[in-house]
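Can you read through this structure? Questions will come right after.
All protein chains but one are shown at their positions in the complex.
Labels run A, B and C following the written order; every chain starts at residue 1.
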Amino acid sequence: MGTNDDSGPPVTTLRVGMIGYAFMGQAHSAAWRDVNPVYADLPVSVQLTALCGRSTEMVTAAARQYGWSRAETDWRAVVEAEDIDIVDISTPGDTHAEIAIAALRAGKHVLCEKPMANTVEEAERMAAVAAESPGLVAMVGFTYRRVPAVTFLRHLVQSGRFGRLRHVRAVYLQDWLADADAPWTWRLDKDKAGSGALGDIGAHIVDMAAYVTGQHITRLVADTETFVTERPLSDDDGTGEVTVDDTASFLARLDGGAVATFEASRFATGRKNGLRLELNGSKASAVFELERPNELMFYETDAPAAEQGFRRILVTEKTHPYFDVWWPPGHTIGYQQPFTHQAHDFIRAVIDATPASPDFADGLRVQRVLDAVQRSTETGAWVELPAPEAKGATKRKPRRGVLRRKGK
Amino acid sequence: MGTNDDSGPPVTTLRVGMIGYAFMGQAHSAAWRDVNPVYADLPVSVQLTALCGRSTEMVTAAARQYGWSRAETDWRAVVEAEDIDIVDISTPGDTHAEIAIAALRAGKHVLCEKPMANTVEEAERMAAVAAESPGLVAMVGFTYRRVPAVTFLRHLVQSGRFGRLRHVRAVYLQDWLADADAPWTWRLDKDKAGSGALGDIGAHIVDMAAYVTGQHITRLVADTETFVTERPLSDDDGTGEVTVDDTASFLARLDGGAVATFEASRFATGRKNGLRLELNGSKASAVFELERPNELMFYETDAPAAEQGFRRILVTEKTHPYFDVWWPPGHTIGYQQPFTHQAHDFIRAVIDATPASPDFADGLRVQRVLDAVQRSTETGAWVELPAPEAKGATKRKPRRGVLRRKGK
Amino acid sequence: MGTNDDSGPPVTTLRVGMIGYAFMGQAHSAAWRDVNPVYADLPVSVQLTALCGRSTEMVTAAARQYGWSRAETDWRAVVEAEDIDIVDISTPGDTHAEIAIAALRAGKHVLCEKPMANTVEEAERMAAVAAESPGLVAMVGFTYRRVPAVTFLRHLVQSGRFGRLRHVRAVYLQDWLADADAPWTWRLDKDKAGSGALGDIGAHIVDMAAYVTGQHITRLVADTETFVTERPLSDDDGTGEVTVDDTASFLARLDGGAVATFEASRFATGRKNGLRLELNGSKASAVFELERPNELMFYETDAPAAEQGFRRILVTEKTHPYFDVWWPPGHTIGYQQPFTHQAHDFIRAVIDATPASPDFADGLRVQRVLDAVQRSTETGAWVELPAPEAKGATKRKPRRGVLRRKGK
Partner (left out) sequence: MGTNDDSGPPVTTLRVGMIGYAFMGQAHSAAWRDVNPVYADLPVSVQLTALCGRSTEMVTAAARQYGWSRAETDWRAVVEAEDIDIVDISTPGDTHAEIAIAALRAGKHVLCEKPMANTVEEAERMAAVAAESPGLVAMVGFTYRRVPAVTFLRHLVQSGRFGRLRHVRAVYLQDWLADADAPWTWRLDKDKAGSGALGDIGAHIVDMAAYVTGQHITRLVADTETFVTERPLSDDDGTGEVTVDDTASFLARLDGGAVATFEASRFATGRKNGLRLELNGSKASAVFELERPNELMFYETDAPAAEQGFRRILVTEKTHPYFDVWWPPGHTIGYQQPFTHQAHDFIRAVIDATPASPDFADGLRVQRVLDAVQRSTETGAWVELPAPEAKGATKRKPRRGVLRRKGK
């Protein structure tokens, strides 16, 4: 390509500023660091320019360890910095809207961790600003879309291999709260986290189901529960109140005719990262489990009945999505690699002016589902969801000047 | 013959009359036939006395093949026959109530296939008559309770190994209707079958969850769907209407504090007999899958975190429930053997005057859940269920004369 | 009784005499008892006529429990009894040759448990007498050939689905001797048992590999070990000497060009009945595991690389071998059912005058492999095995008078 105009020397750098550096700090830093060595196709050099956090000491140490050129403590300074092209938002959900909107308004591309926001209202504002910024990439960090097995599953569905989709069955089960004595964290505070298992991990399966099936939830009825309402503080004698759900489950209908069940829990003893998605169609079925991310179980009705069976596909072939840059067949990837895929696709969206996926409209859609779950829980009734807007198929127009040239 | 001593008046035979002989005919016949050879402890001889069906020709052939002494075509004659002690009801659900009530009133012990009835009203009448017949065994054929892994799981729960139970997750998935061209059968007719996947296979997981956890559903919200509303007749050019559900799913709360999800479907491509039950407690978790009936996955939090894991217990040890009469460890049982366990326990309940499990009160409880699912689907609202009556712990008093003596 | 009409000369009964009644007593008795109820095609009635053991008291109790008409203590009397058509030999290996030869000479059909003999010399004599008795069925009880998944695997190989077979990998692992304090039994006495893990369980995988692949071992090199050479007696203060192998493993070449590894052990902690057979061909691979007898893992190279995977075939379809008489798909069978298949095929061989499989020539071939393993262990060198004699494809000629008529 050349992602910029033809005159002059090629664009050479894209400079990232990341806000927040906790759990996601390591994964995102590695992704930005790895994207050039892994992807020979990229005509730009990604730079880890600024890392931002509240504690000078801690963010300085993190920046040094993860390889960021400088540490900052004021996110507004990063968002507005001349030498930042991309803002990566890895903070708790209550700050996403403000930072993302500021970043877009400052002309920066934005990668925002999931869930996109804590409320539908925030998500709507974010999506509106993104829609008004056609030259900017605004992506939500539903990284699991880029686990090769998940991407491949979507490809199989899109190829018509499943016939009519009948069932979607999705759970995301963890167990780190199953012990009633596990300490309180900000993730248990509704003001900070928006919701509990629902937004933290339920959001992933809502997005994954939509991504993989291409179908959206039209209505749902839900149930949530908080098993343990008070927990010890880790740095204090007192206790903290748990104001979010410990588990959420719901029945749903999809706009393509499938029925679906969803469940998210952080009380599922023995399940560490137990995301499991099953599809049943009239012609095929599939199961994906995140604890075995390199595998896809696939069943097809094309063989004689005596020869049918769920086949365990090792999604590690050069012909599988994303795997051409990795290892020989059977040599696995882990949790880190999809972040590198995401970084790559983000960069390609920037330089090719192609749509981001998932974009802020996708993020809003997930937010509406989370909100519907909470409303259904309150009313005990089914909640209808609006039909998603048709996505424009047109190519995104790049904003002039976003890509910089070498030496600039 | 006889296995007890010769002095005095020992009981020597129990004579079975079975109504219906289709799919269940083979399994039940084998169970009555095997129960003496397998169980040396039984002081009675079980006799396959009469098999009853509508077609003289077919029932005669079936009786000959399966080893029944005579064939009958009038179930009332069997129910009232002097030489019948036990009536085994394997007909479609719409006939259960009438036959079972007649049999109990005629002083016969009754084993009734599941679901116990097609309506709550029928089930209530059956349970009432059973309650008025304390000397008679009235059992429902939820045979999976007697898969050793299931019985063992209940034992682990009852021993307190799970701590507080948080989650029950139950699905029963089959795929024999996934093909829209599969022919119509009586199982798709609401008048005959009562309901579809819900009563046929959903009933199993409702009973199993209650049996294993000891908890009962207090409220639920449900969704059902019929994907294919008309199907070709197998013996005709026309089509038959499908008046039952193809799939049913519901969220539920249990009286011990757990949240639960249930799903039954006959459209789950690739799932042949896909019953799966998962429990998550504060101290342990377990998974049982009927397609691997000899295995129980069990996770316990007692080991150091680094050593915890779901362990695959082969439930084939002499110390496992029911396995003392079978093979050395690792030598599996299949679908047939729990019917033999059921026949044994039925006989023991008769001769020891101990309670049947599951009894007609259990069957009624399942029927109420099925009914609640259908009502919730109609209204879109949560439905409350009555608390189960406390079960009398008293020993059943045998009806005089029910056991017959040799030569009588 | 009988299933045919009274006119004309059809055979009506085949009367079995069984020698030995320990572990195999239950399984074989049930098979003979079930074969008529399960198989409507059989035009004869199988009768459990005589059970033979050394202890009058014990054999009488066993005969009563398992449904045999009479108990005997002299095997010669059974073998020569006028009212016995079939002799079923379930005794320890050191007695097989004498009983089987006597039975064949007395004009009886013979089903002989595996391993067929304790020495090659015995096996040769048995095979010779069987060869001289073309009207008699002489079958060896390698029952696992009749696990549907195993039979189906052979069918896939014979259909050419594997291309050139490259690898055979077979283990049979149990753990009941892993505890050094487990008591001594006759199975640890070379005089009684012939060998240890080698003959007891290794014989199964040698036969299964030959059956499934159609290839025979041409040469092998072996290693055996006895980990615990003395064990406590269960009924005494003393100890018993272990004179057999605890484990045996060998490398082998097959006459079709494949390389193979075999291993049998009773010291494999955690493996209860861990028979595992893997085939790798140029076009397909498969894995069978006896602890999951209803499953076959099958991999084929016909799909695009991205879609290949080991598929878990539930071998429970009506179109699978032997399953037409059983349950709907997904309803499993266990350890017992292949004995019923074996009884059926034995009866069919008798009445159709078709070859037995496996016959005594097969049994001899296995015996030669076991012997070669022992010789290789002694010498440390590769041992060559003779090519198997071509099997006659001609139909066995039934011996006149072997089948009896009703009332005779």
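Definition applied: a residue touches a chain if its C-beta (ideal position, glycine included) is under 8 Å from a C-beta of that chain, and two chains touch if they have at least 3 such contacts.
Bear in mind that the values here come from a model prediction, so they are computed numbers and not experimental data.
Of C:Gln158, C:Ser234 or C:Ser282, it is C:Ser282 that touches the chain left out of the display.
For chain B, the list of residues touching the undisplayed chain reads 152, 296, 298-299, 304-315, 317, 319-320, 329. For chain C, the list of residues touching the undisplayed chain reads 164, 166-167, 169, 171, 173, 175, 178-180, 221-223, 225, 227, 247, 249-251, 253, 257, 259, 261, 263, 265, 267-271, 280-285, 299, 301, 308-310, 380-382.
Looking at chain A, the residues touching the absent chain are 23, 26-27, 29-30, 33-34, 36-38, 40, 61, 65-67, 174, 176, 271-274, 290-294, 314, 316, 326-337.
The definition used in the following text is that only the chains that are shown with their structure count from here on.
Most remote chain with respect to chain B, judged by CA-atom centres, is A.
Over half of the residue numbers found at the chain B and chain C interface occur in both copies, marking it as a same-residue contact.
Chains compared, chain A against chain B: the Cα-based superposition rotates one onto the other by 180 degrees, nearest 5. Chain A and chain C have Cα centroids lying 56 Å from one another.
If you average the Cα atoms of chain A and of chain B, the two centres end up 45 Å apart.
Taking the mean of the C-alpha atoms as each chain's centre, chain B and chain C sit 35 Å apart. The set of chain C residues that touch two or more partner chains comprises 314, 329.
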